[in-house]
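Removed from the display is one protein chain of the complex; every other protein chain stays in position.
Now for chain A:
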Amino acid sequence: MKITDILTLYDKILIVFVIILSLVLLLIPFYFFGGSAEGEELILRVQQGDELIKTVAVADSYQEPIIFKVQGPIGVHTIEVNQGRVRVKEAPADDPLKICEKTGWIDREGPIIVCVPNSLSLWLESTNSDIDGMSW
């Protein structure tokens, strides 16, 4: 029995619709951010709940890595800024999924590192960008 015997016409329509929808959604951030411009400065913003708790200029991380800790309800996050990239170096032991740690490095505008149990989010923002990270 082949897969084409199981798939109905409406299944195929649904699949094509989902692909188109997600591609359109994928392209929206690119429309806003474009390519990285020359001489742009990235800023790391750390937000907990709806409160901005820390801002770090990523350019400072080229000499030596910046490592700092953020306290949340379930524990302490160790965040590392190194060579213009950002990651969560260590998630709290109580975080069952450790998604923030698994996300790895981010080095441009767009991706975001989140730790939902600690309501923590980290993202990079370009200083010469017209829109801020919250407006899209």
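Everything that follows uses one rule, which is that a contact is a pair of C-beta atoms (placed from the backbone, for glycine too) under 8 Å apart; a residue touches a chain by one contact, two chains touch by 3 or more; residues count from 1.
Here is the rule we go by: contacts and distances are computed from a predicted model.
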Original post:
Of the options "Heptaprenyl diphosphate synthase", "cytochrome-c oxidase", "Sugar ABC transporter permease" or "Reductase", which is the UniProt protein name for the chain that has been left out of view?
Top reply: "Heptaprenyl diphosphate synthase"
Original post:
What chain A residues would touch the chain not displayed?
Top reply: 1, 3, 5-8, 10-11, 14-15, 18-19, 21-23, 25-26, 29, 47, 49-50, 74, 96-97, 99-100, 102-104, 110-114, 116-117, 119-121, 123, 133-134, 136
